[in-house]
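Take a look at this one; I'll ask things after.
Here the complex is missing a single protein chain, while all its other protein chains stay put.
Moving on to subunit A:
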Amino acid sequence: MTIPSYLDLRSKTRARDRSLRDKVMSLEEAAALVADGDSLAIGGCTASRTPMAMIWALIRAGRRDLEVSRSIVSTEGDLLYASGVSRHIITSWFSQGIVWGVSKVMRAYTETKRARFEEWSHMAMGLRYRAGAMGVPFMPMRSMLGSGVLDRAEGAKTMECPFTGETLLLVPALNPEVAIIHVQRCDAYGNARIDGLTFMDIDMAMAANKVILTTERIVSNEQIRRHPDQTKIGFFTVDAVVEVPFGSAPHECYGLYEPFYSHMDLYAQMTSKDPDAGAQAYLDRFYHGPKNWADYLSRIGMAELLDAQRRGSGIYDD
């Protein structure tokens, strides 16, 4: 792995239009901002605030060979492998979720070497994005040392601390070409508020050369300006805003909907016996088949959607 030169990183930022301007577009238009072979960071974690609609659009657009990174990867990783959108995923943990066991699709692709799962510790992933966000080439840390994870982590180095003489691990910066992040609300310029868990999204937005936000709804800039302390991702880092209700389905979006558990069970069932055929059947039915995002949600089903919404918004009920 190579760390991009600092001046290149800065010049890419300089070249962007960082002005306070309307960036609202469609999923299809936003997908065109991602090129084959790009490095792509995915916001959220496991089955939470996954920018599923953007992933759905990238799969439908037939993007190829993206180098994907995320804190923890769930079903979306399976689908990125199975669609050919990515053959290389960098993360700390990869499976649908503890209750569903080890992902059969991830196993099928990695064990036959059709795809690569590059493993780093969770904190290493976080500090790699943070280094990227800070404009420094690495961050020092005190885990992964002595482990097999370190032996296989491409680009990690140990050093003797010049102050204390201790052994420290240095993890290289991640500056993804594009970050895709789903939020509960933002304005047309990309000022985003995030409810609940922010995961690694704020560092990720700062680290990336381009940010695509999908949002449950677009609010006015006036509303953002009334509480600027609540803005978690600033407009100057954002290149595209796409309004997509239920944009994380069947994963959760804090305070709005929980994971669509029956649908997650259906996915596990479809991919358990024959992971390859199962994943393709799932892609056909839910990714390539639907006319649009609303049709995708219809195929998942109104009952599931209402149930997930009832459970999700329930946290504000007491």
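By definition in this document, a contact is a pair of C-beta atoms (placed from the backbone, for glycine too) under 8 Å apart; a residue touches a chain by one contact, two chains touch by 3 or more; residues count from 1.
By definition in this document, contacts and distances are computed from a predicted model.
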Name of the absent chain as recorded in UniProt (options "Branched-chain amino acid transport system ATP-binding protein", "Glutaconate CoA-transferase subunit B", "Ni/Fe-hydrogenase cytochrome b subunit" or "Zinc ABC transporter permease"): "Glutaconate CoA-transferase subunit B"
Candidate in contact with the missing chain, chosen from A:K12, A:R87 or A:H122: A:H122
Option from A:S147, A:Q223, A:S272 or A:N292 whose C-beta touches the chain left out: A:S147
In subunit A, positions touching the absent partner: 45-48, 71-72, 91-95, 97-100, 102-103, 106-107, 110-111, 117, 119-124, 126-127, 129-130, 141-149, 152, 158, 166-169, 196-203, 252, 254-255, 258-259, 261, 312, 315
